[in-house]
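Heads up, the thing below is written out as C-alpha coordinates.
Removed: one protein chain of the complex. Kept in place: all other protein chains.
For reference, chains read A and B in written order, and residue numbers begin at 1 within each chain.
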Amino acid sequence: MNSDKITKYVLFTASLLILLVSAGMVFSLIQGSIPAFHHFGWKFIISSKWDPTQGREQFGALAFITGTLFTSILALIIALPMAFSTTLIVAEFFRNSRIATVVSTLVDLLAGIPSIIYGLWGFYTLRPFIVSIGLSPQGYGIFTSGLILAIMIIPYATSLSNSIILMVPNELKEAAYSLGATRLEVIWNVILPSARSGMTASYILAFGRALGETMAVTMLIGNANIVPTGLFSTGNTMASVIANEFGEASGLHLSSLIAIGLLLFVMTAIINATGKFIIKRFA
Amino acid sequence: MKINDNNMTSDSPILSIEDLSIAYDHDKYAVKNVTASVQKNAITAIMGPSGCGKTTLLRAVNRMHELYPNIETQGKINLYGENIYEMPTIRLRRKIGMVFQRPNPFPTMSIYENVIAGYKLNGIHLKRSERDEIVETTLRDVTLWDEVKSALHKKGTFLSGGQQQRLCVARALAFKPDIILLDEPTSALDPVSTAKIEDLLVELKKHYTILMVTHNMSQAARISDNSMFMFLGELIEYEDTKTMFTNPKDSRTEGYLTGKFG
Partner (left out) sequence: MDKTIFQKGKTIISPSRFGVRNFQNRLFFLVVLIFALITISMVFLIIGTLVMKGFRQINWSFFTQVPPDTFDAMMAKTSGHLIPGGILNGITGTLFLVGMASIIAIPFGIIIGIYLYENGSKRYANMIRDIADVLQGVPSIVVGLIVYLWVVVDITDGYSALAGGVALAIMMLPLIIRSTEESMKMVPVTLKEAAIALGTPYYKVILRVLIPSSFSGLMTGVLIAVSRVLGETAPLLLTTLGNPAVNWNLVKPVSAVPLLIWQFYNDPNMVDLIWSSSLFLMGFVLLLNILSKWIAARHSIQ
(Lines give C-alpha, C1' and ligand atoms only; values in the text may rest on other atoms or scores of the structure.)
Protein backbone atom coordinates (compact mmCIF):
# COMPACT_ATOMS: atom_id res chain seq x y z
CA MET A 1 0.00 0.00 0.00
CA ASN A 2 1.42 3.35 -0.81
CA SER A 3 2.15 5.71 2.00
CA ASP A 4 -0.18 8.44 0.80
CA LYS A 5 -3.17 6.18 1.18
CA ILE A 6 -2.04 5.23 4.66
CA THR A 7 -1.68 8.86 5.57
CA LYS A 8 -5.15 9.60 4.31
CA TYR A 9 -6.58 6.73 6.32
CA VAL A 10 -4.82 7.90 9.45
CA LEU A 11 -6.22 11.38 9.02
CA PHE A 12 -9.67 10.05 8.41
CA THR A 13 -9.59 7.72 11.37
CA ALA A 14 -8.56 10.55 13.66
CA SER A 15 -11.60 12.48 12.56
CA LEU A 16 -13.75 9.64 13.79
CA LEU A 17 -12.75 10.60 17.31
CA ILE A 18 -14.98 13.61 17.07
CA LEU A 19 -17.91 11.49 16.06
CA LEU A 20 -17.14 9.05 18.84
CA VAL A 21 -16.90 11.65 21.55
CA SER A 22 -19.99 13.55 20.53
CA ALA A 23 -22.14 10.52 19.93
CA GLY A 24 -20.86 9.02 23.16
CA MET A 25 -21.79 12.19 24.99
CA VAL A 26 -25.31 12.20 23.77
CA PHE A 27 -25.67 8.51 24.40
CA SER A 28 -24.36 8.64 27.96
CA LEU A 29 -26.48 11.62 28.82
CA ILE A 30 -29.59 9.94 27.52
CA GLN A 31 -28.73 6.67 29.17
CA GLY A 32 -28.10 8.33 32.49
CA SER A 33 -31.32 10.32 32.43
CA ILE A 34 -33.64 7.49 31.48
CA PRO A 35 -34.42 6.55 35.07
CA ALA A 36 -35.49 10.11 35.81
CA PHE A 37 -37.64 10.43 32.71
CA HIS A 38 -39.02 6.98 33.21
CA HIS A 39 -40.07 7.83 36.72
CA PHE A 40 -41.40 11.33 36.18
CA GLY A 41 -42.22 11.36 32.51
CA TRP A 42 -42.28 14.63 30.63
CA LYS A 43 -43.56 16.35 33.74
CA PHE A 44 -39.94 16.40 34.79
CA ILE A 45 -39.38 19.42 32.65
CA ILE A 46 -42.23 21.45 34.01
CA SER A 47 -42.18 20.39 37.62
CA SER A 48 -40.60 22.70 40.13
CA LYS A 49 -40.50 20.29 43.01
CA TRP A 50 -37.07 19.26 44.13
CA ASP A 51 -36.88 17.09 47.16
CA PRO A 52 -34.05 14.61 47.60
CA THR A 53 -35.18 13.16 50.88
CA GLN A 54 -35.20 9.40 50.77
CA GLY A 55 -38.55 7.82 50.34
CA ARG A 56 -40.40 10.72 48.91
CA GLU A 57 -38.09 11.89 46.19
CA GLN A 58 -39.49 14.43 43.84
CA PHE A 59 -37.43 15.97 41.12
CA GLY A 60 -38.28 18.48 38.48
CA ALA A 61 -36.21 20.73 36.33
CA LEU A 62 -38.39 23.79 36.07
CA ALA A 63 -36.73 25.76 38.86
CA PHE A 64 -33.38 25.40 37.20
CA ILE A 65 -34.54 26.00 33.69
CA THR A 66 -36.13 29.25 34.73
CA GLY A 67 -33.11 30.17 36.81
CA THR A 68 -30.81 29.59 33.87
CA LEU A 69 -32.98 31.50 31.47
CA PHE A 70 -33.57 34.46 33.77
CA THR A 71 -29.93 34.96 34.62
CA SER A 72 -28.77 34.54 31.04
CA ILE A 73 -31.38 36.83 29.58
CA LEU A 74 -30.63 39.45 32.20
CA ALA A 75 -26.94 39.06 31.43
CA LEU A 76 -27.58 39.60 27.76
CA ILE A 77 -29.65 42.71 28.37
CA ILE A 78 -26.94 44.24 30.52
CA ALA A 79 -24.09 43.14 28.30
CA LEU A 80 -25.59 44.33 25.05
CA PRO A 81 -25.03 48.07 25.38
CA MET A 82 -21.61 47.52 26.93
CA ALA A 83 -20.41 45.14 24.27
CA PHE A 84 -21.93 47.21 21.51
CA SER A 85 -20.25 50.37 22.75
CA THR A 86 -16.92 48.65 23.09
CA THR A 87 -17.24 47.30 19.58
CA LEU A 88 -18.01 50.73 18.21
CA ILE A 89 -14.97 52.17 19.94
CA VAL A 90 -12.65 49.51 18.58
CA ALA A 91 -14.09 48.98 15.12
CA GLU A 92 -15.41 52.41 14.25
CA PHE A 93 -14.56 55.44 16.33
CA PHE A 94 -10.96 54.61 17.03
CA ARG A 95 -10.49 52.06 14.36
CA ASN A 96 -6.90 51.15 13.57
CA SER A 97 -5.50 53.39 16.25
CA ARG A 98 -3.54 52.47 19.30
CA ILE A 99 -6.57 53.08 21.49
CA ALA A 100 -8.36 50.31 19.66
CA THR A 101 -5.49 47.93 20.26
CA VAL A 102 -5.34 48.77 23.94
CA VAL A 103 -9.06 48.40 24.38
CA SER A 104 -9.26 45.10 22.57
CA THR A 105 -6.31 43.76 24.54
CA LEU A 106 -8.00 44.71 27.78
CA VAL A 107 -11.20 43.08 26.61
CA ASP A 108 -9.26 39.93 25.75
CA LEU A 109 -7.90 40.01 29.28
CA LEU A 110 -11.42 40.11 30.58
CA ALA A 111 -12.14 37.00 28.56
CA GLY A 112 -9.22 35.17 30.06
CA ILE A 113 -10.22 35.57 33.68
CA PRO A 114 -11.24 32.16 35.01
CA SER A 115 -14.80 31.72 36.08
CA ILE A 116 -13.99 31.01 39.69
CA ILE A 117 -12.15 34.30 40.01
CA TYR A 118 -15.17 36.12 38.67
CA GLY A 119 -17.14 34.29 41.34
CA LEU A 120 -14.76 35.35 44.07
CA TRP A 121 -14.76 38.93 42.98
CA GLY A 122 -18.52 38.84 42.68
CA PHE A 123 -18.83 37.38 46.13
CA TYR A 124 -16.40 39.64 47.97
CA THR A 125 -16.74 42.90 46.06
CA LEU A 126 -19.92 43.00 44.02
CA ARG A 127 -22.20 41.40 46.55
CA PRO A 128 -21.38 43.76 49.41
CA PHE A 129 -21.80 46.62 47.00
CA ILE A 130 -25.27 45.47 46.06
CA VAL A 131 -26.11 45.09 49.72
CA SER A 132 -24.75 48.52 50.52
CA ILE A 133 -26.94 50.26 47.98
CA GLY A 134 -29.92 48.49 49.42
CA LEU A 135 -30.96 46.44 46.44
CA SER A 136 -30.98 43.18 48.33
CA PRO A 137 -30.45 42.16 51.96
CA GLN A 138 -27.82 39.54 51.33
CA GLY A 139 -26.79 40.28 47.80
CA TYR A 140 -27.47 36.84 46.40
CA GLY A 141 -29.85 36.23 43.60
CA ILE A 142 -30.75 36.55 39.98
CA PHE A 143 -29.66 40.13 39.68
CA THR A 144 -26.16 39.70 41.05
CA SER A 145 -25.60 36.52 39.06
CA GLY A 146 -26.93 38.18 35.94
CA LEU A 147 -24.59 41.07 36.49
CA ILE A 148 -21.50 38.94 36.84
CA LEU A 149 -22.57 36.84 33.88
CA ALA A 150 -22.92 40.02 31.85
CA ILE A 151 -19.34 41.00 32.61
CA MET A 152 -18.22 37.53 31.62
CA ILE A 153 -19.93 37.49 28.26
CA ILE A 154 -19.10 41.03 27.21
CA PRO A 155 -15.69 40.07 25.81
CA TYR A 156 -17.21 37.20 23.92
CA ALA A 157 -19.87 39.35 22.31
CA THR A 158 -17.37 42.14 21.63
CA SER A 159 -14.80 40.14 19.76
CA LEU A 160 -17.37 38.59 17.50
CA SER A 161 -19.06 41.90 16.75
CA ASN A 162 -15.72 43.54 16.07
CA SER A 163 -15.01 41.40 13.06
CA ILE A 164 -18.53 41.91 11.77
CA ILE A 165 -18.36 45.69 11.93
CA LEU A 166 -14.86 45.80 10.47
CA MET A 167 -16.19 43.98 7.44
CA VAL A 168 -18.58 46.70 6.37
CA PRO A 169 -16.99 48.10 3.21
CA ASN A 170 -15.39 51.49 3.47
CA GLU A 171 -17.04 52.75 0.32
CA LEU A 172 -20.49 52.46 1.79
CA LYS A 173 -19.48 54.57 4.73
CA GLU A 174 -17.83 57.12 2.47
CA ALA A 175 -20.92 57.31 0.31
CA ALA A 176 -22.99 58.09 3.37
CA TYR A 177 -20.54 60.71 4.63
CA SER A 178 -20.47 62.30 1.18
CA LEU A 179 -24.20 62.82 1.51
CA GLY A 180 -23.59 64.86 4.62
CA ALA A 181 -24.42 62.34 7.30
CA THR A 182 -23.04 62.60 10.82
CA ARG A 183 -21.19 59.70 12.30
CA LEU A 184 -24.18 58.55 14.27
CA GLU A 185 -26.29 58.62 11.14
CA VAL A 186 -23.73 56.59 9.24
CA ILE A 187 -23.64 54.02 12.03
CA TRP A 188 -27.39 53.83 12.34
CA ASN A 189 -28.34 53.87 8.65
CA VAL A 190 -25.49 52.14 6.93
CA ILE A 191 -23.23 50.17 9.24
CA LEU A 192 -25.85 48.61 11.45
CA PRO A 193 -28.20 47.45 8.68
CA SER A 194 -25.27 45.80 6.95
CA ALA A 195 -24.01 44.24 10.14
CA ARG A 196 -27.36 43.37 11.59
CA SER A 197 -27.34 39.63 11.09
CA GLY A 198 -23.75 39.21 12.20
CA MET A 199 -24.37 41.22 15.34
CA THR A 200 -27.45 39.22 16.16
CA ALA A 201 -25.48 36.03 15.76
CA SER A 202 -22.74 37.26 18.07
CA TYR A 203 -25.22 38.08 20.79
CA ILE A 204 -26.93 34.74 20.38
CA LEU A 205 -23.57 33.03 20.80
CA ALA A 206 -22.81 35.11 23.86
CA PHE A 207 -26.16 34.06 25.27
CA GLY A 208 -25.20 30.44 24.68
CA ARG A 209 -22.03 31.03 26.64
CA ALA A 210 -23.99 32.44 29.55
CA LEU A 211 -26.30 29.45 29.68
CA GLY A 212 -23.54 27.04 30.58
CA GLU A 213 -21.64 29.12 33.07
CA THR A 214 -21.22 27.40 36.38
CA MET A 215 -18.83 28.63 39.05
CA ALA A 216 -19.48 32.33 39.15
CA VAL A 217 -23.21 31.79 39.18
CA THR A 218 -23.06 29.10 41.86
CA MET A 219 -21.36 31.48 44.20
CA LEU A 220 -23.83 34.26 43.74
CA ILE A 221 -27.23 32.87 43.09
CA GLY A 222 -28.15 31.69 46.53
CA ASN A 223 -28.67 28.04 45.67
CA ALA A 224 -32.36 27.91 46.41
CA ASN A 225 -34.07 25.18 44.45
CA ILE A 226 -37.09 27.26 43.63
CA VAL A 227 -38.47 29.06 40.65
CA PRO A 228 -37.22 32.60 41.07
CA THR A 229 -39.92 35.01 42.13
CA GLY A 230 -38.38 38.30 41.21
CA LEU A 231 -35.32 40.17 40.07
CA PHE A 232 -33.62 39.89 43.43
CA SER A 233 -34.93 36.53 44.44
CA THR A 234 -32.54 33.67 44.92
CA GLY A 235 -32.70 30.61 42.77
CA ASN A 236 -30.49 28.11 41.04
CA THR A 237 -29.36 27.34 37.53
CA MET A 238 -29.03 24.05 35.75
CA ALA A 239 -25.28 24.22 35.83
CA SER A 240 -24.99 25.21 39.45
CA VAL A 241 -27.38 22.60 40.81
CA ILE A 242 -25.33 19.94 39.09
CA ALA A 243 -22.14 21.33 40.58
CA ASN A 244 -23.64 21.65 44.01
CA GLU A 245 -25.53 18.44 44.48
CA PHE A 246 -23.44 16.09 42.45
CA GLY A 247 -21.11 14.97 45.18
CA GLU A 248 -23.65 13.14 47.22
CA ALA A 249 -26.20 12.21 44.63
CA SER A 250 -27.08 8.69 43.69
CA GLY A 251 -29.92 6.76 42.17
CA LEU A 252 -32.87 8.85 41.11
CA HIS A 253 -31.25 12.01 42.36
CA LEU A 254 -28.20 11.42 40.23
CA SER A 255 -30.29 10.50 37.24
CA SER A 256 -32.25 13.72 37.59
CA LEU A 257 -29.06 15.70 37.65
CA ILE A 258 -27.90 13.94 34.52
CA ALA A 259 -31.24 14.67 32.94
CA ILE A 260 -30.73 18.33 33.72
CA GLY A 261 -27.30 18.03 32.13
CA LEU A 262 -28.95 16.62 29.04
CA LEU A 263 -31.40 19.49 28.90
CA LEU A 264 -28.59 21.98 29.31
CA PHE A 265 -26.63 20.27 26.57
CA VAL A 266 -29.56 20.44 24.21
CA MET A 267 -30.28 24.07 25.01
CA THR A 268 -26.73 25.25 24.43
CA ALA A 269 -26.36 23.14 21.32
CA ILE A 270 -29.48 24.64 19.76
CA ILE A 271 -28.55 28.21 20.65
CA ASN A 272 -25.00 27.83 19.38
CA ALA A 273 -26.11 26.14 16.21
CA THR A 274 -28.59 28.94 15.56
CA GLY A 275 -25.91 31.57 15.98
CA LYS A 276 -23.47 29.80 13.72
CA PHE A 277 -26.16 29.20 11.14
CA ILE A 278 -27.02 32.88 11.00
CA ILE A 279 -23.39 33.76 10.47
CA LYS A 280 -23.00 31.26 7.68
CA ARG A 281 -26.06 32.24 5.81
CA PHE A 282 -26.28 35.95 6.27
CA ALA A 283 -22.89 37.33 7.12
CA MET B 1 0.63 75.19 -13.25
CA LYS B 2 -0.83 77.33 -15.92
CA ILE B 3 -4.31 78.69 -16.24
CA ASN B 4 -5.14 79.61 -19.75
CA ASP B 5 -8.06 81.96 -19.51
CA ASN B 6 -8.42 82.78 -23.16
CA ASN B 7 -10.58 79.96 -24.26
CA MET B 8 -12.70 79.45 -21.19
CA THR B 9 -16.11 81.05 -21.23
CA SER B 10 -16.12 83.69 -18.54
CA ASP B 11 -18.43 82.67 -15.76
CA SER B 12 -17.57 83.34 -12.12
CA PRO B 13 -15.60 80.55 -10.50
CA ILE B 14 -17.88 78.44 -8.41
CA LEU B 15 -14.98 76.60 -6.88
CA SER B 16 -11.55 78.06 -6.35
CA ILE B 17 -8.63 76.15 -5.00
CA GLU B 18 -5.81 78.21 -3.50
CA ASP B 19 -2.35 76.82 -2.87
CA LEU B 20 -3.65 73.46 -1.74
CA SER B 21 -1.22 70.88 -0.40
CA ILE B 22 -2.17 67.51 1.06
CA ALA B 23 0.21 65.23 2.92
CA TYR B 24 -0.06 61.66 4.24
CA ASP B 25 1.76 60.81 7.45
CA HIS B 26 3.22 64.28 7.87
CA ASP B 27 5.65 64.35 5.03
CA LYS B 28 4.47 62.38 2.06
CA TYR B 29 2.89 65.01 -0.15
CA ALA B 30 0.24 63.75 -2.52
CA VAL B 31 -0.83 67.19 -3.69
CA LYS B 32 1.56 70.14 -3.87
CA ASN B 33 0.55 73.78 -4.08
CA VAL B 34 -2.35 73.46 -6.44
CA THR B 35 -4.20 76.60 -7.43
CA ALA B 36 -7.10 76.51 -9.85
CA SER B 37 -10.59 77.84 -10.48
CA VAL B 38 -13.26 75.51 -11.69
CA GLN B 39 -15.71 76.77 -14.24
CA LYS B 40 -19.40 76.66 -13.50
CA ASN B 41 -21.73 74.43 -15.50
CA ALA B 42 -18.88 72.71 -17.26
CA ILE B 43 -17.16 69.40 -17.05
CA THR B 44 -13.61 69.65 -15.78
CA ALA B 45 -11.52 66.53 -16.06
CA ILE B 46 -8.53 65.78 -13.84
CA MET B 47 -6.05 63.54 -15.57
CA GLY B 48 -2.66 62.13 -14.88
CA PRO B 49 -0.72 58.92 -14.36
CA SER B 50 -1.43 56.70 -11.37
CA GLY B 51 -0.38 58.24 -8.11
CA CYS B 52 -0.30 61.80 -9.39
CA GLY B 53 -2.69 63.01 -6.74
CA LYS B 54 -5.80 63.50 -8.80
CA THR B 55 -8.11 61.51 -6.55
CA THR B 56 -6.58 63.12 -3.48
CA LEU B 57 -7.31 66.52 -4.97
CA LEU B 58 -10.88 65.58 -5.78
CA ARG B 59 -11.64 64.25 -2.33
CA ALA B 60 -10.36 67.41 -0.72
CA VAL B 61 -13.25 69.33 -2.23
CA ASN B 62 -15.82 67.65 -0.03
CA ARG B 63 -13.41 67.19 2.85
CA MET B 64 -13.44 63.42 2.71
CA HIS B 65 -9.90 63.40 4.02
CA GLU B 66 -11.13 64.28 7.44
CA LEU B 67 -12.28 60.72 7.87
CA TYR B 68 -8.65 59.68 8.00
CA PRO B 69 -6.52 61.15 10.75
CA ASN B 70 -3.17 60.70 9.03
CA ILE B 71 -3.98 63.15 6.24
CA GLU B 72 -3.19 66.85 6.62
CA THR B 73 -4.45 69.58 4.35
CA GLN B 74 -2.99 73.05 3.88
CA GLY B 75 -4.36 75.85 1.77
CA LYS B 76 -7.83 77.05 0.95
CA ILE B 77 -10.78 75.91 -1.07
CA ASN B 78 -13.61 78.33 -1.64
CA LEU B 79 -17.13 77.50 -2.69
CA TYR B 80 -18.70 80.64 -4.10
CA GLY B 81 -16.10 82.55 -2.18
CA GLU B 82 -16.80 80.84 1.13
CA ASN B 83 -14.00 78.85 2.69
CA ILE B 84 -15.15 75.26 2.90
CA TYR B 85 -13.11 74.63 6.02
CA GLU B 86 -15.19 77.15 7.87
CA MET B 87 -18.47 75.49 7.05
CA PRO B 88 -19.93 72.54 8.89
CA THR B 89 -19.20 69.47 6.83
CA ILE B 90 -22.85 68.53 6.88
CA ARG B 91 -23.70 71.72 5.04
CA LEU B 92 -20.79 71.45 2.67
CA ARG B 93 -21.64 67.95 1.63
CA ARG B 94 -25.16 68.94 0.74
CA LYS B 95 -23.77 71.29 -1.83
CA ILE B 96 -21.39 68.75 -3.25
CA GLY B 97 -22.34 65.30 -4.43
CA MET B 98 -19.92 62.44 -4.92
CA VAL B 99 -19.91 59.40 -7.16
CA PHE B 100 -17.31 56.74 -6.47
CA GLN B 101 -15.22 54.51 -8.64
CA ARG B 102 -17.10 51.35 -8.01
CA PRO B 103 -20.88 51.58 -7.83
CA ASN B 104 -21.84 51.42 -4.18
CA PRO B 105 -25.58 51.61 -3.66
CA PHE B 106 -26.53 50.84 -0.08
CA PRO B 107 -27.22 47.10 -0.18
CA THR B 108 -29.76 47.10 2.60
CA MET B 109 -31.92 49.77 0.96
CA SER B 110 -34.24 49.52 -2.01
CA ILE B 111 -33.71 51.52 -5.19
CA TYR B 112 -36.29 54.01 -4.01
CA GLU B 113 -34.60 54.37 -0.65
CA ASN B 114 -31.19 54.72 -2.25
CA VAL B 115 -32.28 57.70 -4.29
CA ILE B 116 -33.50 59.59 -1.25
CA ALA B 117 -30.82 58.19 1.03
CA GLY B 118 -29.42 61.67 1.41
CA TYR B 119 -32.59 62.84 3.06
CA LYS B 120 -32.91 59.79 5.25
CA LEU B 121 -29.34 60.00 6.42
CA ASN B 122 -29.76 63.64 7.28
CA GLY B 123 -32.88 62.86 9.22
CA ILE B 124 -35.07 65.00 6.97
CA HIS B 125 -38.62 63.88 6.90
CA LEU B 126 -40.49 64.43 3.65
CA LYS B 127 -44.09 63.87 2.82
CA ARG B 128 -44.80 60.79 0.80
CA SER B 129 -45.75 62.85 -2.24
CA GLU B 130 -42.54 64.86 -2.04
CA ARG B 131 -40.50 61.71 -1.79
CA ASP B 132 -42.20 60.08 -4.75
CA GLU B 133 -41.67 63.17 -6.79
CA ILE B 134 -37.99 63.48 -5.99
CA VAL B 135 -37.42 59.81 -6.72
CA GLU B 136 -39.18 59.91 -10.04
CA THR B 137 -37.63 63.15 -11.21
CA THR B 138 -34.14 62.18 -10.22
CA LEU B 139 -34.39 58.75 -11.78
CA ARG B 140 -35.67 60.34 -14.97
CA ASP B 141 -32.78 62.76 -14.90
CA VAL B 142 -30.33 59.90 -14.87
CA THR B 143 -32.39 57.99 -17.46
CA LEU B 144 -32.96 55.11 -15.12
CA TRP B 145 -36.65 55.63 -14.52
CA ASP B 146 -38.03 53.46 -17.30
CA GLU B 147 -35.70 50.65 -16.40
CA VAL B 148 -36.54 50.47 -12.73
CA LYS B 149 -39.94 52.03 -12.28
CA SER B 150 -41.58 48.67 -11.73
CA ALA B 151 -38.96 47.50 -9.26
CA LEU B 152 -38.47 50.56 -7.12
CA HIS B 153 -38.84 48.70 -3.88
CA LYS B 154 -36.41 45.94 -4.64
CA LYS B 155 -32.86 46.18 -3.44
CA GLY B 156 -30.52 47.73 -5.97
CA THR B 157 -28.06 44.88 -6.08
CA PHE B 158 -29.72 43.09 -8.97
CA LEU B 159 -29.03 45.98 -11.31
CA SER B 160 -26.15 45.86 -13.75
CA GLY B 161 -22.97 47.78 -13.00
CA GLY B 162 -23.95 50.63 -15.27
CA GLN B 163 -27.42 50.87 -13.80
CA GLN B 164 -26.01 50.80 -10.27
CA GLN B 165 -23.68 53.62 -11.12
CA ARG B 166 -26.52 55.69 -12.54
CA LEU B 167 -28.37 54.99 -9.33
CA CYS B 168 -25.39 56.34 -7.43
CA VAL B 169 -25.43 59.45 -9.57
CA ALA B 170 -29.11 59.84 -8.76
CA ARG B 171 -28.32 59.47 -5.10
CA ALA B 172 -25.70 62.17 -5.37
CA LEU B 173 -28.20 64.50 -6.99
CA ALA B 174 -30.52 64.27 -4.01
CA PHE B 175 -29.90 67.76 -2.71
CA LYS B 176 -29.42 69.36 -6.09
CA PRO B 177 -25.81 70.06 -5.21
CA ASP B 178 -23.84 72.80 -6.89
CA ILE B 179 -20.95 70.54 -7.71
CA ILE B 180 -20.76 66.86 -8.54
CA LEU B 181 -17.47 65.08 -7.92
CA LEU B 182 -16.82 61.86 -9.79
CA ASP B 183 -13.88 59.58 -9.14
CA GLU B 184 -13.24 57.53 -12.29
CA PRO B 185 -16.95 56.77 -12.48
CA THR B 186 -16.80 54.51 -15.50
CA SER B 187 -13.58 52.61 -14.93
CA ALA B 188 -15.48 49.61 -13.60
CA LEU B 189 -18.11 49.64 -16.36
CA ASP B 190 -18.49 48.15 -19.81
CA PRO B 191 -18.35 50.40 -22.90
CA VAL B 192 -22.10 50.61 -23.37
CA SER B 193 -22.72 51.69 -19.78
CA THR B 194 -19.78 54.04 -20.02
CA ALA B 195 -21.31 55.74 -23.01
CA LYS B 196 -24.60 56.14 -21.18
CA ILE B 197 -22.92 57.74 -18.20
CA GLU B 198 -20.94 60.06 -20.43
CA ASP B 199 -24.11 61.18 -22.19
CA LEU B 200 -25.68 61.70 -18.82
CA LEU B 201 -22.83 63.89 -17.64
CA VAL B 202 -23.04 66.04 -20.74
CA GLU B 203 -26.71 66.62 -20.00
CA LEU B 204 -26.11 67.23 -16.31
CA LYS B 205 -23.49 69.90 -16.85
CA LYS B 206 -26.17 72.28 -17.99
CA HIS B 207 -27.35 72.50 -14.43
CA TYR B 208 -24.45 71.26 -12.36
CA THR B 209 -20.73 71.84 -12.22
CA ILE B 210 -18.87 68.63 -12.77
CA LEU B 211 -15.38 67.78 -11.59
CA MET B 212 -14.25 64.38 -12.70
CA VAL B 213 -11.14 62.31 -12.24
CA THR B 214 -10.54 60.10 -15.21
CA HIS B 215 -7.91 57.61 -16.18
CA ASN B 216 -9.18 57.55 -19.68
CA MET B 217 -7.82 60.27 -21.92
CA SER B 218 -10.30 59.70 -24.66
CA GLN B 219 -13.11 60.13 -22.20
CA ALA B 220 -11.68 63.48 -21.20
CA ALA B 221 -11.35 64.42 -24.82
CA ARG B 222 -14.91 63.34 -25.52
CA ILE B 223 -16.83 65.08 -22.85
CA SER B 224 -14.81 67.53 -20.81
CA ASP B 225 -14.74 71.26 -21.39
CA ASN B 226 -11.63 71.90 -19.35
CA SER B 227 -8.84 69.60 -18.30
CA MET B 228 -6.27 69.52 -15.56
CA PHE B 229 -3.12 67.52 -15.92
CA MET B 230 -1.43 66.48 -12.74
CA PHE B 231 1.91 64.86 -12.25
CA LEU B 232 3.57 63.85 -8.99
CA GLY B 233 1.18 65.98 -6.98
CA GLU B 234 1.54 69.17 -8.97
CA LEU B 235 -0.94 70.77 -11.30
CA ILE B 236 1.14 70.95 -14.46
CA GLU B 237 -1.35 72.32 -16.91
CA TYR B 238 -4.95 73.49 -16.84
CA GLU B 239 -6.90 74.88 -19.76
CA ASP B 240 -9.75 74.09 -22.03
CA THR B 241 -9.62 70.54 -23.24
CA LYS B 242 -9.36 71.27 -26.91
CA THR B 243 -6.25 73.36 -26.46
CA MET B 244 -4.63 70.90 -24.11
CA PHE B 245 -5.05 68.03 -26.48
CA THR B 246 -4.01 69.86 -29.61
CA ASN B 247 -1.39 72.17 -28.23
CA PRO B 248 -0.12 71.21 -24.79
CA LYS B 249 2.21 73.72 -23.21
CA ASP B 250 4.28 71.41 -21.05
CA SER B 251 6.39 68.54 -22.26
CA ARG B 252 5.10 66.32 -19.49
CA THR B 253 1.54 66.93 -20.56
CA GLU B 254 2.49 66.04 -24.05
CA GLY B 255 4.29 62.95 -22.86
CA TYR B 256 1.23 61.74 -21.03
CA LEU B 257 -1.14 62.49 -23.88
CA THR B 258 0.99 60.72 -26.41
CA GLY B 259 1.30 57.68 -24.25
CA LYS B 260 4.95 57.94 -23.38
CA PHE B 261 4.01 57.17 -19.82
CA GLY B 262 0.73 56.44 -18.21
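Methods note: a residue touches a chain if its C-beta (ideal position, glycine included) is under 8 Å from a C-beta of that chain, and two chains touch if they have at least 3 such contacts.
All of these numbers come straight from a predicted model, not from anything done at the bench.
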Only one of B:Lys28, B:Arg140 or B:Lys260 touches the unshown chain, namely B:Arg140
Out of A:Leu74, A:Val107 or A:Ile164, which is the one that touches the chain we can't see?
-> A:Val107
List the residues of chain B that touch the chain left out of this view.
-> 88, 90-91, 94, 119, 122-124, 126, 137, 140-141, 143, 175-176, 199, 203, 206-207
Sites on chain A contacted by the missing partner chain, in the whole complex = 3-4, 6-8, 10-12, 14-15, 17-19, 21-22, 24-25, 28-29, 32, 81-86, 88-89, 93, 103, 105-110, 112-118, 120-121, 123-125, 151, 154, 158, 182-185, 187, 208-209, 211-215, 219, 239, 242-243, 246-247, 257-258, 261, 264-265, 268-269, 272-273, 276
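The criterion applied here is as follows: only the chains that are shown with their structure count from here on.
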Okay, in this complex, where on chain A does chain B touch?
-> 97, 169, 171-182, 185-186, 189-190, 193-194, 196
Where on chain B does chain A make contact in their complex?
-> 62, 64, 67, 69, 89-94, 96-98, 100, 102, 104, 106-109, 117-118, 120-123, 168, 171-172, 174-175
